[in-house]
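In this view, the complex is presented without one of its protein chains, the others remaining in place.
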Amino acid sequence: MSTTPTHLAPQFDDAEQQQLAATLGMWAFLATEVLFFGGMFAGYGVYRAWYPPTWADASRHLDLLLGTVNTAVLLTSSLTVALAVHAAQTGSRKGVVRNLSLTILFGAAFLGVKAYEYWHKWHEHHVPGATFEWHEASPSGPAELFFSFYFVMTGFHALHMVIGLGILAWLIVQARRDRFDAEYYTPVEMTGLYWHFVDIVWVFLFPLLYLIDRT
Amino acid sequence: MDSTFQLFPESASQIADRVDALYLFLVAVALFFTFLICVLILYFGVKYRRGSLAERGNPPRSNLLELAWAVVPFLLSMVMFVWGADVFYDIKTPPADALQIDVVGKQWMWKVHHPGGQSEINQLHVPLGRPVRLRMVSEDVIHSFYIPAFRVKQDVLPGYYTQMWFQPDRAGTYHLFCAEYCGTEHAQMIGSVIVLEQDAFADWLSGETGDPPEVAGARLFERHRCGSCHKAQGGSGPSLAGVFGRRVPLKSGESIVADEQYLRSSILNPQQHIVAGFQPLMPSYQGQLNESDVLKIIAYMKTLEGNASASGEDTGDGNDQPPETEN
Partner (left out) sequence: MSNRNYLNANYNVWSWFFTTDHKRVAILYLISITVFFLVGGAAAVLFRLELMTPEGDLVLPETYNRLFTLHGIVMIFFFLIPAVPAVFGNFLLPMMIGARDLAFPKLNLASWYLYSLSGLFGVWVILTGGVDTGWTFYTPYSTTYGNTSVLSAAIAAFIAGFSSILTALNFLVTTHTMRAPGMTWFRLPLFVWAHYAMSLVVLLGTPVLAIAIALVGIERAFHVGIFDPKLGGDPLLFQHLFWFYSHPAVYIMVLPAMGVISELITCFARKKIFGYTFIAFSSLAIAVLGFLVWGHHMFVSGQSMYAGFVFSFLSMLVAVPSAVKVFNWTATLYKGSVIWNTPMLYALGFIGLFTMGGLTGLFLATLGVDVHVHDTYFVVAHFHYIMVGGSLMAYLGALHFWWPKMTGRLYPEGWGRISAILIFFGFNLTFFPQFVLGYLGMPRRYHVYPEEWQILNVMSSAGASILGVGYLLPLGYLVWSLRYGRRSGKNPWRASGLEWEAESPPITHNFHKTPIVTGDVYDYDPTEPVELETEKHPEKVTVQ
């Protein structure tokens, strides 16, 4: 240990080891996340196989346009976060701050649209529970199940986004304090991975929830 | 000190001895390995205790040995698996001529309905030497119907019919337990199973009153005015003649065989499957009819003759999920 850089934690021998540990840790964490959502997908799979027509019916009550817009917004945010990581690699502080801010913007837009969709569902009495109403030909029980899964899955996804936004904001503060340079930008990179993961989850949620009828 | 003290349960059904034989095999294997390990540990531990004169050293590793002690347990466990699966298959497969009795579990009692209309609570009278098949459903949470002397047990679910069968081969009174935790009085959801000689059973049946379920079912059918929609022709609902066992085309385009599970959900959850060519007009009878009533109405509907051939047996694995599609 000759000249230890300030960002090197005492338990590590060198920056390379630290970087490796962070990356592996993040991937391992994402693996647990996959199983977390996997549990919901399993439940979804069971009921969708049991009630295909009803679920298709219920799915038609989601707003395809808003869903598509949101998908586009989120994919764009994946791009900006990738650009942020790239900026960090090249040591451009301004680039990092700008792209992270854009990512926050897109993330917030996504959540805004989502909130509007939720509000709309509430209005239509499509929120499961005591107020649920269903006026289609298809049975209401399985339809309520569909909306339960819709809210649980998109809800957990949105929760992940909120946490992501928090981390992004914190990163911006750090970046402004010049904590990152071309040598050390692990937090930006890790957050990028996380953000991509959250996007990928949406890429599965979108067709599974919005496009049942069209698959 | 106590004459009722026992170490082995009494056995009173056709399957009990086979379960016991398998169990004793397992006990033998377990004893063998437990003794083997314990004896070896003690023997090595004493012989090679520090300071003893035994010869010591680090023997090289032996792949052959490792293989041997992986393969032997594997083979033994395959014997267990095959034997266990064989017994299980028989526990799960009732013969066609079994006497069918309905059981409804609810917090915290068992209701039993005999085909002749006799009902009992927390008691089950069965005839000696005849296969008996129980069709079971719960009004609320999961329960489990357990008769230790018969070595059989089956969970009783809300919303789905499960089944279980046995053939008593010794007269007597046996414990009946609820084995799945179901709330405060779980431990009191108990009763007895009374196995009677055939004539004694016949006497018992005739001593009990009650209408046969199809008669009671007809009355319920009447009282709930099912007939106002379900007419032979031209009602707002489909004709129910010969409905049991027939293949029903559904509005969604699929079709489904009208087994007991289907009939039950047609009454309690009519929205689940809509018959092709009809509107979803039928009200749900959830809350108005309990599971016992539904079983009676089903019994009644089974008697409605029609031109369809009723095949009569349900699917059999004990749990009929409600598939909307055919597979």
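Letters A and B name the chains as they come in the text, with residue numbers starting at 1 for each one.
The criterion applied here is as follows: contacts are C-beta pairs under 8 Å (C-beta built on N, C-alpha and C of every residue); 3 or more make two chains touch, one makes a residue touch a chain.
Owing to the predicted nature of the structure, the values given are computational and were not obtained by experimental measurement.
Student: Taking the entire complex into account, which one of B:118, B:144 or B:266 touches the absent chain?
Tutor: Looking across B:118, B:144 or B:266, the contact with the absent chain belongs to B:144.
Student: I'm checking contacts with the chain that's been left out. Which of B:154, B:167 or B:292 qualifies?
Tutor: Missing-chain contact among the listed residues: B:154.
Student: To test your reading of the contact rule: which positions on chain B touch the chain that is missing from view?
Tutor: Against the missing chain, chain B presents residues 1-2, 4-9, 18-19, 22-23, 26, 29-30, 33-34, 37-38, 40-41, 44-45, 48-50, 54-59, 61, 65-66, 69-70, 73-74, 77-78, 80-81, 83-89, 91-92, 107, 140-142, 144, 146, 148-149, 151-155, 157-160, 162, 175, 177-188, 269, 272, 286, 317-319, 321-322.
Student: In the full complex, which bits of chain A touch the chain not displayed? Write them out.
Tutor: 9-13, 17, 20-21, 24-25, 28-29, 31-33, 35-40, 42-43, 46-47, 50-51, 128-130, 139, 141-142, 144-145, 148-149, 151-152, 156
Basically, only the chains that are shown with their structure count from here on.
Student: Can you check how far apart chain A and chain B are, centre to centre, with Cα atoms defining each centre and the answer in Å?
Tutor: 45
Student: Which stretch or stretches of chain B touch chain A in the complex?
Tutor: On the chain B side, the touching residues are 251-254, 269, 271-274, 280, 321-325.
Student: Flag every residue of chain A that touches chain B in the complex, lowest number first.
Tutor: 49-54, 137-142
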